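Working notes, beginning with the structure itself.
Not every chain is included here, but those present sit where they belong.
Chain naming follows the written order as A and B, and within any one chain the residues start at number 1.
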Amino acid sequence: MELTVKELSLRLKAELIPASAGNSGCGLIRSVGPIGAADQTTLTFLADDKHLADLKSSRAGACIVAKAVTGVAMSQLVVKNVNAALIESLEIFAPKLQPPAPGVHKTAVVAPKVKFGTNVSIGPFVFLEDGVEIGDNTAIAAGCKIGQNSRIGENCRIDCNVVIYHNCTIGNSVVIQANSTIGSTGFGYAFIDGAHRLIPHNGVVVIEDFVEIGANCCVDRAKFGETRIGAGTKTDNFVQIAHNVVIGKCCIIVAQVGIAGSAKIGDSVVLAGQVGVSDNIEIGDGAIVGARGCVLKSVGPGMQVLGYPAIEFKEALRVWACTQRLPKLIEQFRKLSAKVDKLEASKDNSKPDVD
Amino acid sequence: MELTVKELSLRLKAELIPASAGNSGCGLIRSVGPIGAADQTTLTFLADDKHLADLKSSRAGACIVAKAVTGVAMSQLVVKNVNAALIESLEIFAPKLQPPAPGVHKTAVVAPKVKFGTNVSIGPFVFLEDGVEIGDNTAIAAGCKIGQNSRIGENCRIDCNVVIYHNCTIGNSVVIQANSTIGSTGFGYAFIDGAHRLIPHNGVVVIEDFVEIGANCCVDRAKFGETRIGAGTKTDNFVQIAHNVVIGKCCIIVAQVGIAGSAKIGDSVVLAGQVGVSDNIEIGDGAIVGARGCVLKSVGPGMQVLGYPAIEFKEALRVWACTQRLPKLIEQFRKLSAKVDKLEASKDNSKPDVD
């Protein structure tokens, strides 16, 4: 794919500010790239004014900007929303790939009572058990296994080797990346007569519309009722979601996060990388847990927490700073103690001796 | 499945206390659920007296209790062990699923020298290499790969897409959930002539009877000898067990725990979520490591530890509390210093000036 800067400006509905007076936007663009790595055929973008200095030295052929900037050598494409234009540009210059082959691959094993919508793609070595339903325009990639009675909605993309156990419900426009597991039995045991006995997990997993699950994730089924991930929530790779967890809408859950059983996560919550959330606690709408935070008690709506254990964000930073000063503080404390001892001694000395 | 409360009481060998004098236990129960989510056709349970208040407002049709309670509207099923009765109830009301199809699926690839017990189930796209042995009543689900000479015992359930490398031994009544890897090469390198050279891993993995392994777990094979997981131990998802680790019996290992090479874990140890255990250390029988604990030195039998680095549990809580008071302490320290300086100054002032 190649487009002139002028053509691109029309596609993006952008105002074109040519690189120079004589330039009519006829330079060719072949890819999208960051400011640093760019050359003349690259379209770059200014998402944040702090990169403005870099842009001025960039060799890119054109740049998406929110408002015209001065002192840059390339053409500018002025748009309302830089991120939206960036996404559109990346889609324009996406590598060309064959779409998933339509229909059911001849090597797939499909039980008798499976229902397909229109225009589905079922890849090689897929195994669909009885009662499975696959919605319109959904692609199940090679090697996926879907258990009895699980239903996948429309416009979904289930990547290679994903395993979905029985009785799970996946909404529309859901993406699940490779090697993830949905609906595994949760970790619930009762200690009876000297052994751990598994508590049967009669419940299910419900994944709502527009959820995207990363690669190598696990979502356990509920003991009873359901484990639920709300519409529009996205998870990175290696995310562990235990039995009976309920996650709200539009959350962002970064890699290696673990959410323990029956925790309740509100809407628009952000859990940064490697966060842990204890069982049975609540995290309110719009709360943010910083990187590696270990949440041991409930977090109110809109709160920002950090640390192990997680406490209010600014307080956590203050505690970290103070902790790092501890060795010095202890030294100062020793000196102060000595000073006080001396004061005490001098006071004692000023008294008449009592034998 | 539906049963009357009366029928259920007989199945659970429970004493039935009807909801009211005129009630003969003829209400129908169709599912098991938590106290909060219950309706008239739901059986619930009182595992802990702290939920008694909730039970009193619950709309469930019946409740499993350890002893009769007053002030509740539903029928009570009095049993010796609430958890055991709960498990039995969940089994009674489990969703009906077809059992794994008997025999070897026609798409499976089975090398010539594979031995099967009676009543095995080998799913689609399973690959069994030479020398593999599968015990009676064991089900290997779709997409599993089992390497040369590995032996799986009786009554096991190996879920979809599990990979078991060569020469591993899996006992009886073992469950391994989807996408787990058993017997991968451990992480052992020697730096020789400017490069990291892999130390060959001639050892094996031994998983004893009644072990249950979660989804997306890894158990590495030993350099020499074996990596071993003791009978009755259960692991949650995403658990990493490195080469030559030896885990005792009946341990509980929660999600995202990592156990480094050659660590030795005793019997009945509990490692809570996201715990890390250093290489070559020992954790004694019955020890507990709290959530996220990072164990850098050996832990004695029965000890409870927590924190990073992990220290004795109550001490860790005390240290956390003190750490969070640090900003205030530093402020107090400043004031105290000023006070002492003033005292010193006033003392100096009371002396004659020395020039």
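Criterion: a residue touches a chain if its C-beta (ideal position, glycine included) is under 8 Å from a C-beta of that chain, and two chains touch if they have at least 3 such contacts.
Computed from a prediction, not measured in an experiment: that's the story for all the values here.
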| item | value |
| --- | --- |
| Entire complex copy count, 2 subunits given | 3 |
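Here is the rule we go by: only the chains that are shown with their structure count from here on.
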| item | value |
| --- | --- |
| CA centroid of chain A to CA centroid of chain B, Å | 25 |
| Touching residues (chain side chain A, partner chain B) in the complex | 107, 109, 125, 127, 129-130, 143, 145, 148, 161, 163, 165-167, 179-181, 184-185, 187, 189-190, 192, 195-200, 202, 216-218, 220, 223-225, 238, 240, 242, 256, 258, 260, 276, 278, 294, 296, 308-309, 311, 315, 318-319, 322-323, 325-326, 329, 332-333, 336, 339-340, 343, 346 |
| Chain A partner contacts - residues on chain B that touch it in the complex | 31-34, 37, 81, 83-84, 86-87, 90-91, 93-95, 97-98, 105, 107, 123-125, 141-143, 159-161, 177-179, 210, 212, 214-216, 232, 234, 236-238, 250, 252, 254-256, 273-274, 291-292, 307-308, 320, 323-324, 326-327, 329-330, 333, 336-337, 340, 343-344, 347 |
